[in-house]
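All remarks here apply to the structure that follows.
Of the protein chains in this complex, one is absent; all others appear in place.
Going by the order they are written in, the chains are A and B; count residues from 1 in each one.
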Amino acid sequence: MNLYLKNLCLIAFLLSVFLGSLFGIAQAQDGASPIQNLLQSHFKKLKRSSSKTIGPVIEAIRSSDQPEAKTVLEKWRAKELWYRKSDDLLVFVKTSDKKNYELIDIATGNVIASASKKQIKQIKPNSGVRALIDGALVFFRLGDEDEAVRLSALTSLNRDPKAVYLPIIQAAIAIEKVPELKAKMERMERLLSVQFEADTPKRVAAIESFSDDMGIDVRAALNPLLSSKVKVAMEVPTMLELARIIVPGESLKNDDGTAGIAQYYEWFSGRSPELNMASAYQLLLDAKLAPPDASVEDQKTALIANIKDGRVGGVDVDELNSQEARDRAYRSLVSNGLAPETISNEEKQAVIEEATFYAVYDEKNLAVIAAARKALKSINSKVSINRFFDLFLDAMSLASIYFLAAIGLAITFGVMRVINMAHGEFIMMGAYTGYVVQQLISNYTLSIIVAVPAAFAVTFAAGVVMERLVIRHLYNRPLETLLATFGISICLQQLAKNIFGTQARPLTAPDWLDGALIINEVVSISWIRVAIFVLGAIFFVGLLFVLNKTRFGLETRAVTQNPRMAASMGINIDRINMLTFGLGSGIAGIAGVAIGLFAKVTSELGSDYIVQSFMTVVVGGVGNIWGTLVGATLIGFLQKNIEFFNPSNTLAAQTYMIIFIIIFIQFRPRGIIALKGRAAEV
Amino acid sequence: MASKSFFMRNPSALIFILCLAGFTIAITVFSESVGNGLVSTSFLKTLGKTLCFCLVAIAMDLVWGYCGILSLGHFAFFGLGGYMIGMWLMYARTELIVIKASQALELPLTPQELADGIGTQIFGVVGGAKIPVVWAFADSLPIQLAFVVLVPGLLAAVFGWLAFRSRVTGVYLSILTQAMTLALALYLFQNDSGLRGNNGLSGLQNLPGLEAVAQADISLWFFWGSALALGLGYIVVKLIVESKLGNVIEGIRDDEARVRFLGYNVEAYKLFVFVLSAVIAAIAGALYYPQAGIINPAELAPIASIYLAVWVAIGGRGRIYGAVIGAAFVSLLSSWFTGGQAPDIPLGFYTVKWVDWWLVLLGASFVLVTLYAPKGIGGLFDRFSGGTKP
Partner (left out) sequence: MTERMLLEVQGISVSFDGFKAINNLSFNIGPAELRAIIGPNGAGKTTFMDIVTGKTRADSGEVLWGSKNVSLLKKSEHEIASLGIGRKFQRPTVFEEQSVADNLMMALRNKRGPLDVLFYKYGDDDQLRVRETAEEIGLKDQIDRRAGELSHGQKQWLEIGMLLAQDPRLLLVDEPAAGMTGQERDHTVKLLKKMAETRAVVVVEHDMEFVRNLECKVTVLHEGAILDEGSLDHVIQNQQVIDVYLGR
């Protein structure tokens, strides 16, 4: 028996004195071990256990200071507790043939007798009972020698906090030696204090201690403290626990129970008023503060019930095709006592306006309410700052995806002024290359390492072939290049469909890219996205280097600016065009592998990105890698921000984004980073 | 007198109108409705739809072949035209259904109940019951017919004004038009767009109040309507391109700056042509979708507009009959191949199924046409006739 458990037992003993007297536990029975006696005293409930009645029994076992209590609970939970039918003696059993059993004393662990299957019976706790036993076992596990067991006990405690755990966790803290675990336990203690501490100053202190903590469990603990009930009265209420006054059809409910006024942001995000007119009236009805009204349906039923010879209430049935006529007929029914009284909408409105709707906190302790409000407010503001940061990361990630998708295009479209509608299909090709490589190499890490150069090679080759066969013949005819490359795009898409089928193919990320980088409870980002961001950064720096510092880059820029002059300087224009186009296409291939890791690989993969890619290049400014970076960042941030305001609707976000871009181009027709002067007029 | 001299000046227009009239009469004679039934109703619908495609191709040719604006968003206007007429078709028919169903009830419907009934019928599929604001005039055929022209026209005007004003030209403009149709399609895909999200509008082949009329007859009416619209569209566009305006827009196509320095407001001309072309496209769409029976946002996807450019390019741009030939030829061939009627080619080790390979063929031939026959099929005619018009 270890030290933790001994100390815990001490606490538990004290508890058991209290609880034992509560549940009237018989403490002794002749000749049997104390634990046997304890169990025997609850035998009836034990035998036919239900989750409704077994609670006190489990509590009694747990809080007994018997050293066997933990084992008994565990065995019981595992359906390994049996009893002998002759004398109800509770035992553990051992059997080799499932016919003859050896009976084992629950206290000593010795074999005390043997019995046949018919002489004994198993106690089978149902799942509800097992859950209760689990709760009780937390007590033991919190004092376990194994750190991992203690940790998992703490976690399970967190899932189902109860008042009884408060002293237990306090005891556990006292003996805990591992600092991290101790800190966690202390946090748990405070969390329990928030909910169950009887002493107000201590409770308030516990609440205040959480004002920096963004944990979901904290908010889950604080929110119930500020729960409120909606009520109605004819005069303005004066009680101190008043949470808010509600204006039906207008005011909103805030997290902390106070009332909010609908503002632009609420309208945009679709938050609706807390109380609509119908439910407000229903509240009045429930409080018997307003006369009953006949709904349109009631009215209809009453009218139909009173139809006589094609007339009802002195009105022809055929004329009842307006609400006004129906009201007239109904009123005449009412005056003849054929239907119950009702009130009109205007009267309803007046009654609602006359009454005061308000909400009262369930919690009556004003100090607790005030502390909880304050803490929640501070937490919420911290959460929103972090949400903003999370949004920022999301936007960065989206921006890097757009950048990856668009950077190849920025080279072919921006540098060479060749518009390649098949760019999206090159991305798709890269993704499929990754898929094929994964079919051949089963190690995911290795396959990705192979797939990246393979995708580059495949799409580089495809780009060069396309440039040689088609685009070369169409320089200076940009619109026709657009059309021809579009034809190629149709071809490639359909070919991919013919080869790989229409269903999505998986491109699995290696394990080390699984999961997410978790910064705190609010901010996290998946490792794949981090990897894409890094890839985008590498591409950016690499391309800047290639285009600005290498001979190839120099020649490319020369060809871009003045092909004739470049040719006369001995630059092989054909070769430069071919390589530039290959480079742009090859990058699209690598982008395809990256995009394939988080998106479905289908033949339509590319067309999902092509318009956004063009937008990125156009917004950023053609002919400039910096421009693409700025364009991708702008579009990524814009889209995420629109989504933030209306998270349910990414389609609308894209619509608004495109409209924004169309308007944006009004003001900067040549993009954010624009070339000026004569160079821009090519 | 004016039209006589017009046809005398433009024999090709006369030939076209005569061919169209002859074709219409022939199809009528063979139709199920009045003739011997050689042309099935479903094929009649296909032909009617093809005529609409020809009309939108003319619109495309006007804006691209003559004015040099490669619009990759013309199906936005085509689709919007379809939506506008579809709203009336769907609303009016549902109204009749709801009223009919109400006759079994004890009380006649109040306007509110009628609206609720229609709303539930139409928008139940997207989880709504209220009639959205955009349907405010859906019960009125004249207003919706006006909308067929006004709504796409307004969209084209706003978009064109923004784009042309900022001197966006060439491929930039093409991409922008593509973005426009993508934005519209994405918007319509939403369930709360008020136009039934991705379900689109359906049942458009049934004309409200004409349930007793057979589809064979309705299809023939629409076929006639489409042929008439195509003929009128042809003449209108021909008149435009043969006028001085035609000279100016061709000038804009060839050298925009020069036209500007001649004192012409290039932006106004582009806008005029763009809006006119959008309106023609919308009319084509309004005739097309009642024959197709259903319209959904996928119809407005950028790819559709690009196919339109493919038709016009294959037919030969800068000549109206070229656009018509391209649209008719490619779209009919397309429906023949993808409809599964084309025989598969067994190669022993592999069977070429046209359903799978048609798009590959189309894409490849499109590349070849762009590379080697920039004037398209129409260019071949010139070669035979010795080239009367550039």
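Couple of notes before you dig in:
The criterion applied here is as follows: a residue touches a chain if its C-beta (ideal position, glycine included) is under 8 Å from a C-beta of that chain, and two chains touch if they have at least 3 such contacts.
Quick caveat: nothing in here was measured; it's all calculated off a predicted structure.
Checked against the full complex, the candidates B:A101, B:L262 or B:I345 give a single residue touching the omitted chain, namely B:L262.
Within the full complex, the residue among B:L245, B:I294, B:L361 or B:L380 touching the omitted chain is B:L245.
Panel shows subunit B; residues 240, 243-245, 247-248, 250-251, 254-255, 257-266, 268-269, 272, 390 of it touch the chain omitted from the view.
Convention: only the chains that are shown with their structure count from here on.
The distance from the centre of subunit A to the centre of subunit B, with each centre set as the mean of the Cα atoms, comes to 44 Å. Residues 70, 106-112, 159, 162-163, 165-168, 170-172, 174-176, 178-180, 182-184, 186-187, 189-190, 192, 302-303, 306, 309-310, 313, 356-357, 359-360, 362-367, 370-371, 374 of subunit B touch subunit A in their complex.
Contact residues of subunit A toward subunit B in the complex are 300, 303-304, 307, 317-323, 326, 419, 470, 473-474, 478-480, 482-484, 486-495, 497-498, 607, 611, 614-615, 618, 649, 651-652, 654-655, 658-659, 661-663, 665-667, 669.
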